[in-house]
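Structure in structure tokens, see below.
Then we have subunit A:
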Amino acid sequence: MLHIVNKSPTERNALASCLAHAKAGHALLLIEDAVYVATAGGKAALAAAPAGLAVYVLSPDLQARGLGGKAAEGIKEVDYKGFVELVAAQPRVQSWL
Partner candidate 1 sequence: MAIEVNGKTYETDEEGYLVNLADWDKDIAAAIAVEEKIDMTDNHWEVVNFLREYYDEYQIAPAVRVLTKAIGKKLGAEKASNQYLYELFPYGPAKQACKIAGLPKPTGCV
Partner candidate 2 sequence: MKIAVLVNEGPYQHQSADTAWNFCKAAIEAGHEIQRVFFYHDGVNNATKLTEPPQDDRHIVNRWASLNKEHGVDLVVCVAAAMRRGIVEANLAEGFRISGLGQLVESGIQADRVVTFGD
């Protein structure tokens, strides 16, 4: 399963709820206002992530917010092409709106 979160955890509980339901082998993609989580300052919000959850961040959204190249260690940056690859690689997609 690919989980997509698009809101900052200080605005909505989507990330917390997502992490509570994600499993090992799943992937999480942070997009739009969720990309702040991918930075050193925001990464604490991922503490509840299950072991074996691969975390990605959409780089165009990082760049737009002045955070280009600032993804914290362990979080992989992908562009829209990488987004599509994640969708294809995981058997289903769930957007936490």
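The definition used in the following text is that a contact is a pair of C-beta atoms (placed from the backbone, for glycine too) under 8 Å apart; a residue touches a chain by one contact, two chains touch by 3 or more; residues count from 1.
How these were chosen: all candidates are chains of the complex that A comes from, given by their letters.
Source: prediction; values computed, not measured.
Touch between subunit A and the candidates 1 or 2 in this complex is found for 2 only. By the touch rule above, subunit A contacts candidate 2 in their complex via residues 4, 6-7, 31-33, 58, 60-61, 79-81, 83-85, 87-88, 92-93, 95, 97.
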